[in-house]
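Then we have subunit A:
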Amino acid sequence: MKIKMLTSAILLSGATLMTLPSWAADTIKVGVLHSLSGTMAISETTLKDTVLMMVEEQNKKGGLLGKQLEAIVVDPASNWPLFAEKGRELLTQEKVDVIFGSWTSVSRKSVLPVLEELNGLMFYPVQYEGEESSKNVFYTGAAPNQQAIPAVDYLMNDLDVERFVLAGTDYVYPRTTNKILEAYLKAKGVAAKDIMINYTPFGHSDWQSIVSDIKKFGGEGKKTAVVSTINGDANIPFYKELGNQGISSEDIPVVAFSVGEEELSGLDTKPLVGHLAAWNYFQSVESDANDEFIAKWKAFTKDSNRVTNDPMEATYIGFKMWANAVTDAGTTDVDAVEQAMIGQETPNLTGGIAVMNKNHHLSKPVLIGEIQDDGQFEVVWETDGVVAGDAWSDFLPGSKDLISDWTAPIKCGNYNTKTKTCSGQVY
Partner candidate 1 sequence: MSANENTVESFRETFRRDQVWPFLTPAQTKVNVDNQMILYVEDLNLSFDGFKALNNLNLYVNDGELRCLIGANGAGKTTLMDVITGKTQCDSGTVFFGQTHNLLNKDEAAIAQLGIGRKFQKPTVFEEQSVFDNLELSLKTDKGVLPTLFSRLTPTQIDRIDEVLKIVGLAKHRFMLAGALSHGQKQWLEIGMLLAADPRLLLIDEPVAGMTPQETEKTAELLTSLAGERTVIVVEHDMEFVRSIARTVTVLHQGSVLAEGTMDQIQSNRDVIEVYLGESEIAEGEEV
Partner candidate 2 sequence: MTRLTEWFSAGRSSGKHTLPFVVILLTMTLLASAANLFLPADSALYVSTYTITLLGKYLCYAMLALAVDIIWGYCGILSLGHGAFFALGGYAMGMYLMRQIGDRGVYGNPLLPDFMVFLDWKELPWFWLGMDHFWFAMLMAVVVPGILAFVFGWLAFRSRVTGVYLSIMTQALTYALLLAFFRNEMGFGGNNGLTDFKEILGFDLQADSTRVSLFMITALLLAVLFVVSQRILSSRFGKVVLAIRDAESRSRFIGYRTDRYKVWLFVYSAVIAGIAGALYVPQVGIINPGEFSPINSIEMVIWVAVGGRGTLIGAIIGAILVNYAKTRFTAIMPDAWLFALGAMFVLVTLYLPKGLMGLYAQMMAKRRPAKTQESEA
């Protein structure tokens, strides 16, 4: 009886104690909200390290506003509700000034209400499906119009592709991207029977039937390409099956939006050679900034084989811009930084300039690369200049009329240009 009371008491008081706020206020705190365990750890750990590297570098330069930066790392363990919980912990217990975090859409959606409630600031560095613009989030990854649409343009114009297989993992990013692409292709005059859409579950490994279907679909006389939004683990078995069934990249090229250097590193790339990927950054791009970044990264990780990838560049740009915005605003206050962010320009790693637009999305170049047998990409096509990220797709009926503009007088993430109203968020 007594013992039980004791345990209960210890338990509850323990729970209370663990939340004691930390006092040290002479640093600027940078929260890192990336999964370090669970299924997403593979991808997200790299981004955590990138942020840590940037923080270290910034501190060497003397920090910001005369203060040192301090990285606070938490582990949401690839568990989506935990993103909200850990986000709350970062904002209320650790009182961080900015968060770099999230990879999957669902984790961003999970933490979003917390950010808006507590007026936090987060940088989201991964390509995503768009259809969102929050005052508290800056999206430094690609929106669909910065990845998917240019890729399809390339297929149609340069490779004369007439038939499209849209293959994806069944979750929101592929769903939306394919919806947008389907509408876009139809608008470009591609017939419905020339578009094949296919969804598979996460980690799908038995691709026999689907690849055989693709083979049939592609063998009907028209040049065919696969636009793949297949996620992570499922990719290798997919490419292997393509190779085994004798489909080469010249016959049916696959252009992927989720396969990057990190995913290819250490893999048998033979079955993938010649297939394509669309990103805003490739490690193989030759520029001084990129060489410097790669060298720093290899030094930081003490691993000369480590590769860099697109979300890392997005993290890099996001961090640089935030540092500049804080300097410009002279404070880490979220509202001030948010306004200072808009219009920020910072050199990207591919030799151009990244600009933060009014809709919290970046302007970026779009590159298409062919996979080489060393796991790198050879750039085969790129846009002339930069493409501005579009939060709301012009090709979806629900969001055609929506725009995002976080400057006065609109100050709205989803402003309907027809009804002149701002739905959802009201600040």
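The candidates came about this way: all candidates are chains of the complex that A comes from, given by their letters.
One rule holds in what follows: a contact is a pair of C-beta atoms (placed from the backbone, for glycine too) under 8 Å apart; a residue touches a chain by one contact, two chains touch by 3 or more; residues count from 1.
Since we're looking at a predicted model, the values are computed, not measured.
Interface remark: subunit A makes contact in this complex with candidate 2 (options 1 or 2, touch as defined above). On the subunit A side of its complex with candidate 2, the touching residues are 1, 3-5, 7-9, 11-12, 14-16, 18-19, 21, 36-37, 74-75, 77, 79-81, 84-85, 88-89, 92-93, 104-106, 109-110, 112-114, 117, 131-132, 170-172, 175-176, 179, 199, 201-202, 396-399, 402, 413-414, 416, 421, 423-426.
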